[in-house]
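One structure, pasted below without further comment.
Complex shown without one protein chain; remaining protein chains in place.
All chains are identified by letter, namely A, B, C and D, in their written order; residue positions are counted from 1 within each chain.
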Amino acid sequence: MPLDLTLQILTSGLLLGGLYALLAVGLTLIFGVLRVVNFAHAEFMMLGMFGAYWLWALWGIDPYLSIFIVVPGVFLLGVLTDRLVIQRSIGAPEVTVVFATLGVSIFLQNAALTAWSADIRSVTTPYGSAVVELGSVRISVPMLVSFVVALAFATGLWLFLNRTMFGKAIQAVAQNRDAAALMGIDVGRVYLVTYSVAVAAAGAMGVLIAPLFSVYPRVGLSYIVTVFVIVVLGGLGSVVGAVIAALLVGVIESVVGFLLGTAWAELAYFLVFLAVLVVRPQGLLGRRGAEVYQ
Amino acid sequence: MSLLEIEGLRVSYGDMLALDDVALEVGAEETVTVLGANAAGKTTLLRALSGLVPTQEGSIVFDGEAIDGLPPHDRVERGLVQVPEGRMVFPFLNVEDNLRLGAYGKRAREELEATFDRVLTLFPRLAERRAQLAGSLSGGEQQMLALGRGLMARPRLLMLDEPSLGLAPRLVSEVMERVAAIRADRVTVLIVEQNVAQTLRLADRGYVLENGRLALSGTAEELAASDEVRRAYLGM
Amino acid sequence: MLKRSRLLLLLALLAALALVVAACAEDEAAEEPDEDTDDEVIDDEDEADDDDDEAATGDVDAITVGALFPQSGDLAFGAADALEGVEVAVEMFNERGEHGVEVELVTADAPDPSGGTAGVRQLITQDGVDAVIGTYASAIASAAVPAAERLDTLYVETTAFAEAITDGPQNVLRTTISSGDLGAYASDFILTGLADELDVAEDDMRVAVVYTDDEFGTSIADAALDRFADSGAELVVEESYPAATTSDLSSVLLQIQQTEPHAVVHVAQVPDGVLFWRQAQQLDVNMPAVVGAGGGYGQVEFAEPLGENADGIFNIVPPTSGSINVDSLSDEAQGLLADMQEKLDEKGYEQGNYTDWAFMGTWVFLNEVVPNAASADVDGFIDAAQGVAVDPLDSITGFGFEFAGPDADNAGQNILANPVVQQWQGGELVVTYPEELAVSEFVNVPLPDWDERDEEIQELEDEEEDE
Amino acid sequence: MLGIEHVTVDFDGLRAVDDVSFEVAEGQVVGLIGPNGAGKTTLFNVVSGLVIPTRGRVRLAGEDVARLGPAERSRRGLGRTFQVVKPFGGLSVLDNVVVGALTRGQRVGEARETAAGILTRLGLERFATTTARSLPLALRKRLEVARALSTGARLLLLDEIMGGLNPTEVNETLDLLESLRAEGLTFLVIEHNMHAIMRVAEHVVVINQGVRIAEGTPEEVTQHPEVVAAYLGEPHESA
Partner (left out) sequence: MSGATPSTARRAVRAVGLVLLLALLLAVPALLDSAYWLDLAVMVLVWAALASAWNISAGYAGGLSLGHAAFFGVGAYTAVLLFNELGVSPWLGMLVGAVLAGLLGALLGVITFRLKGPFFVLATLAFGFVVHILAVNWRGLTRGAAGLTLPFDGGPQNMLFADLSTYWYVGLGLVALVLGVSLWIERSRLGYYLVALREDEDAARSLGVRVVGCKVIAAAISAALTAVAGTFYATFIQYIDPASTTQFELSVQIALVAIVGGMGTALGPLLGAVIVIPLGEVLRASLGGGPALAVYGLLLVVIVLTAPNGLIAGLRRVGRRVGVATGVVR
């Protein structure tokens, strides 16, 4: 394979991985802290996309501006979801923990379908197809932007978790909820903030990819399953692991897709996913103990 | 006036009764111990006091105010602090972070640096291991950390759940010495222990729980002299 | 536990009973359907009472037809056009009254395959219809047609393209094309008309086929691939992907870039269609010609986000009055079209592609098949259908009608249903091939390279900045 | 009957059991004592197969059972109770015991009879239809014993079954142990109630901090200075 082509394939894969990372980091954080697998995660991305679309379609607001309106909106929706559903499912029987977010996902998807129909909509921006050329490698500008934002978010989150008192409180809750409560940490508030920030990140991703991808109620499906794979590979609960795994999966998808075809790439990573779950449930990059389900 | 007053406390998990009609009192600057066999309800009592398990009946009054319905962090804010059984340090955070998290509440945070220095003086080992992950400490060190972390919250009433659990005899004595030091610092202490003899030497008064009910109470001397206690817990 | 064993015993009994009853019921079932249908018709339609007796003797004077389309669920919105087409056809037929046949229309909802089966049963056994007209969605039709076959009833398919519909069932007349025809026609066009225009010999053509892994994508691609395999053209890329879960097509595009095909057949939905073109531009993948086959490529939602970049992209579809040059149709057909449009206006309906196909299919069935049927049952209709011969220029859709015989592989298929080639020009789809139906010339053949277009865009951006 | 040979267990770098060896002869009642957290329960988990030791071996009736899981060990005659009781909360008391009887290979009907018999013997028959979850703690401990017996075990590991019982109940339990022992069963017993241990155990093993610190008759070990220190933290003076 010529070098140019190889570089282009790797770059495309990395950029794609960047998109996944923004979803994966939030999903893994929710699991790590709340021990809840958020099946509704990609629906918040979908809502972010719709937010960007409508602000653009109705008032011509550019997605890179509307992100400052949409993300707080999605954050509030996260607060609402957390209050109404998530907090009530914590400590409940397993069936509640698993199916409550699945129910939220079904609800949001179809509420969007009801409100906005199954029509497929696209945001058109002058930079939608803009490209930066790095030697012979071409990098889509919106992809690059979301890639940078994803990495910045992941880095910021990492710094927040490790450098601030509240971040450490979040870690404390993840490591031992009861002990954290006994330190005077308001566990409910930690849950609320974690969940809402994570889904707001998903909403941000929705806005960022709006210039590239079409918007429709079921768009979340294209991502959620891949992101599950990533989060498990990276080790449920591990932010750093999620980022690395996201980039890895992006590259694998791109390379296998080029060599073998898209359909088989999908099959391949599901098999890897199963194998990892069975052989090393803490993930390829996760630390031992994180997989213990409490 | 008592710092803590409990009356008619009842806790159950599902249809299983864990505590039934428990009444107990802790005066200011007193050290009180709760004795009892495994699963007699001692840990449940402390968890109920901290708000980690809901109570079905009865009242908990702390410093003249009913705190029954308050969430755990509000109770900590009022100075009702617990060092839980099994230490429960945050294994993937370092010693310093563990300690600082102890002072997470608003009241404690105001004096964080001063308390921090004092705790490190009290537990020099922790000062040496400041940057080490808590999970990598030995059992004794983890217990010291848990105690220190509890002190960081500037407790008015410090509840200790089995602080000597699983420690070597030498360490047990060390822990007890620290508890005595804490007590000398005019902190009120409510201690749950299996190590009955040492605890009774430390405590002013004590209660004995049996199957979730209060079976006996009295001064430490009375309890230590009680045949029942001696036979059941001292193995004599 | 005593009670449990008792319950178990009862259940075993119940199971046994159920099986026995099932076996008994089956004995009766063989003769039941016909009786059922007749009873219902007599019960339900007082007016038709006498006519129905006569029908047994020969000519059909009155029939009931059922229209089966998704009226709820995700597909309802798109399917509304089709149902309206059927409705208008029936109304106009009754108003004209040329053949002395009275037609009653009943409708049923079919949101999904199992709904399709249920709808067919409802129409045939409850409403006593003599034929069912459907269905808009292929998967639903694939379930509904066998269900009607089981009840010995004719199924007229006006709008669904799935191959399977005319691949086996003996009770079907499909008035529209099958998806295989779309694929085959795409290949034919690439190898002939397009090759000419690109000035490449057929045997030198390099082609790529990229498609979604759904029924629509695979059946079209299979037919196209078959046709290419028989030709001298070289297939350089064949790639399928799941439309619902694909968020990146760069690997496909890079393969195309490497192999430089002259033409790409792309069967897509809207989101992946848009993504394909946006990424092609980003990756600077140049394709001289891209031929879509309905689906995403046929919709405004596809072209709009691409703006000028859509100009010159091909799309293969069955023609409609809206896309062809209607002036070339026969006067009769033009009159019919005008009447239909008047009727649509009257009822406040919009005319869409599916309106045309459903209208014309129903119209042909009512005017050419029903009056010539010896009896109002599946045999009578299928026999009568053999005599149908409608010229393409006598149809408002621009394709004619003639049905494959019962012995053919594709029994019941309208073998005159030929697609046309459209091109996106200025945000609209216009027929550019074959010439007799074309309303416009080819543009952008071959498609300009991206760097040439980038300049245009750059200029545009500069202008915006100036403002 | 049971041989524990150089068993060591590490949990995440912490040594819970450190090179412990001892034997339990057939028909014996051996007491295993030590302060809370000494590693007694971990040792039980090693013997019953729930924890794989880092090093060392367990022999059951002469057979090395290292490769066998808990179920297989149970089927070789090993029964146990749990210190933190683990009833099948949603099942009735009778059904809890039926599960054990079934693994002996009995049919459901037989198993129910066996279970009912065991409940009667342990004085639990009144609670047969009660949901296990709603039993008081003392009775749940007894249910643990009933369940362990139901498998037809020859060697029973009893983990603090007398904790929280009143003196009368303790005596009843001790009587039961003695009668079972008379039938040829072997016991390894963890108990805090020294009085009870003194009465039933002929041999006592003391561990502390995962290390075996003494072994002998109950009288011997209670005099052992290291044992006294382990329990009371310092040389015993006041009593």
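We adopt the following convention: a contact is a pair of C-beta atoms (placed from the backbone, for glycine too) under 8 Å apart; a residue touches a chain by one contact, two chains touch by 3 or more.
These numbers come from a predicted model, not from an experiment.
Among the displayed chains, contact with the absent chain in the complete complex occurs for A, C, D. Among A:Ala154, A:Ala174 or A:Val232, only A:Val232 touches the chain left out of the display.
Within the set C:Asp61, C:Glu104, C:Glu215 or C:Asp272, the residue that contacts the chain not displayed is C:Glu215.
Only one of D:Ala61, D:Leu91 or D:Leu176 touches the absent chain when the whole complex is considered: D:Leu91.
Only one of C:Ala80, C:Val103 or C:Leu151 touches the chain withheld from this view, namely C:Leu151. Of A:Thr28, A:Ser105 or A:Ser238, it is A:Ser105 that touches the chain left out of the display. Residue positions on chain D in contact with the hidden chain: 48-50, 69-72, 74-75, 79-80, 82, 86-91, 95, 98-100, 102-104, 107-108, 128-129, 147-148, 150-151, in rising order.
Chain A residues in contact with the hidden partner, per the touch definition given at the top, are 31, 37, 85, 88-89, 92-100, 102-111, 113-114, 117-118, 217, 225, 228-229, 232, 236, 263-264, 266-267, 270-271, 273-274, 277-278, 281, 291, 293. Seen from chain C, the chain kept out of the figure touches residues 1-8, 10-12, 14-15, 17-19, 21-23, 25-26, 28-30, 32-33, 72-74, 76, 108-109, 111-114, 117-119, 121-122, 124-126, 139, 142-143, 145-147, 149-151, 162-164, 167-169, 213-219, 240, 242.
Basically, only the chains that are shown with their structure count from here on.
If each chain is reduced to the average of its C-alpha atoms, the one that sits nearest the average of all protein C-alpha atoms is A. In terms of their C-alpha centroids, the spacing between chain A and chain B amounts to 42 Å. Between chain A and chain D, the centres computed from C-alpha atoms are 49 Å apart. Measuring from the averaged C-alpha position of chain C to that of chain D gives a distance of 74 Å.
For chain A, the set of residues that touch two or more other chains comprises 289. Contact of a single residue of chain D with at least two other chains is seen at positions 12. Chain-to-chain contact here is organised linearly: an open path runs through the chains from one end to the other. Touching chain B in their complex are the following residues of chain D: 12-14, 35-38, 83-85, 89, 131, 133-138, 160, 163-164, 166, 192-195, 208-209, 222, 229-234, 236, 238-239. Here chain C touches chain A in the complex through residues 74, 77, 213, 239-242, 244-252, 254-255, 258, 269-271, 274-275, 278-279, 281-284, 299, 301, 304-305, 307, 457, 460-461, 464, going by the rule given at the top.
Interface residues of chain B, counted against chain A in their complex, comprise 47, 50-52, 71-73, 76-77, 81-84, 88-93, 97, 100-102, 104-105, 108, 149, 153.
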